[in-house]
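Then we have subunit A:
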Amino acid sequence: MSLLRLTDVSRAFGKLLALQHVELEMEEGKLYAVIGPNGAGKTTLFNLISGFFPATSGEIWFDGMRINRIDAARRVALGLVRTFQITEIFPELTVFENVRIGVEAEARCSARPWPSRGLLRQIGDRVDELLDTTGLTAQAGRTVSELAHGDQRVVEVTMALSRRPKLLLLDEPTAGMGQEETAHMVTLIRDLHARQRQSILFIEHDMDLVFGIADRITVLNYGKVLAAGTPQEVAADPLVQAAYLGEAA
Partner candidate 1 sequence: MTDSDGLPAGAAKRPITRRSVLASSLAAGVAATVSPPIISALGEAPVKLGWIDPFTGTYAALGTSQLNGAKMAMAEINKKGGILGRQLQIIAEDSAANVGQATEKLNKLVDQDKVDFTAGGVSSAEAAAMSHAANLKSMLYIAVGGHVDTITGTDCHWNTFKLCSDTWMLSEALCATLLKKFGKRWYFCTPDYAWGHFLYKGASEILAQAKGTNLGNAVLPLGATDFTSALIKVQQAKPDVFVVFQSGDDFVNLMKQATQFGMTKTMAFGSPLLELEPLAALPVEARTGWGVMEWWWDQPNQPHVKEFVASYRKLYKATPSGRSWLGYAAAHSFALGAARAKSIQAAKMAHAMEGMKLPPEVALEPDGPYYRAGDHQCMITEFVGEVNQKGKYPNLFTVSEELGGAKLAKSPAEKGCKLSYPA
Partner candidate 2 sequence: MELLLFDGFNGLIQGAFYALMALGLSLIISLNSVINFAHGGFMVVGAYLAFTLAPYIGFWPALFAGPILAGILGILVERTLVRSMYGRSDPIYSLLLTFGFALIIEDVVRTIWGAQGVPFEIPAALGSPVSTTYFFLTGYRLFVIAAIGLATIALFAFLRLSRFGIRIRAGILDLETVSALGVNVYLLRSVNFAIGTLLAGFAGVLAAGVLQLAPTMGDDVIMATFVAVVVGGIGSLFGSVLGGLLIGLAAGITTAYYPAASDVVIYVIMAVVLIVRPRGLLGQEGLFE
Partner candidate 3 sequence: MSRRVYVNGAVWLLLLTAAWWLPLIGGYMALASRVLVYALAAMGLNLLLGFTGCMSFGEAAYFGLGGYGTGLFLTHLTHSTVLAVVAGTIVGGIAAFIFGPLVMRRRGIYFAMITVAIGQIFYFIAERWNSFTGGEDGLSGFSRQPLHFGFATVPLNAVAFYYFVLFFFAIGAGVIALLLHSPLGHTFVAIRENRRRAQFLGIHVERYVWASFAIAGLIAGLAGALNALQNNFISPINLYWVESGNLVIMAVLGGMRSFWGPLVGAIIFVGIQDYVSSYFPNNWETFIGGLFIIAVMFFPNGILGIIRQRAKAA
């Protein structure tokens, strides 16, 4: 059974057709990528999957459930967690506090006004564990707005992980990063996928990166799926070469 399935999904903004008849299917434990030139509809696709806004038509299935009408916060509870192209974090809080928000939400105690000491300890332990996974332990006490850009993105990924996603959606995880930071992020993504069998769907513009790590790639152009398949299949596709890779090169 597929983890995520989009059938004939379209989205219009007034007269502008941002996505048309998109089909996408993804199995559990895979690392999939979406590529495409600017304005191809990649982020719109993520917004539809994560519930930022509804699809105009078509069906979105996740983990055996039709989620078209489910609101964003509940999709997170179902296991669909995303990051954003422009980092979305809690700027004035520390790294620890940022991640704690997610851990508390995952522990379903966000609304608890008087938590027990045991619960607080559990939460703290889980935050430490996550920070350890993503290598942020040393930064735990720092305010995130003071961190380097790359670290901020890692914080965002850590927060997403705190919700134990069945599917992690990463919107250009290396956007705006230097080489070293990019390498760190790539290692992180690989490790998550390899060691924890984390299912990941990500948008990326860095071709080397995409072709290096993705199991399958979907290419979007002008709101339509241009091609889909393994990196080799996609690289060989003449349409892709004409429309996208040619330009990029």
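Picked so that all candidates are chains of the complex that A comes from, given by their letters.
Definition applied: a residue touches a chain if its C-beta (ideal position, glycine included) is under 8 Å from a C-beta of that chain, and two chains touch if they have at least 3 such contacts; residues count from 1.
The structure presented is a predicted model; accordingly, all values stated were derived computationally and were not measured.
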Result, touching chain for subunit A in the complex among 1, 2 or 3: 3
Complex interface listing, subunit A residues touching candidate 3: 50, 72-74, 76-77, 81-82, 84, 88-93, 97, 100-102, 104-106, 109-115, 123, 156, 159-160, 162-163
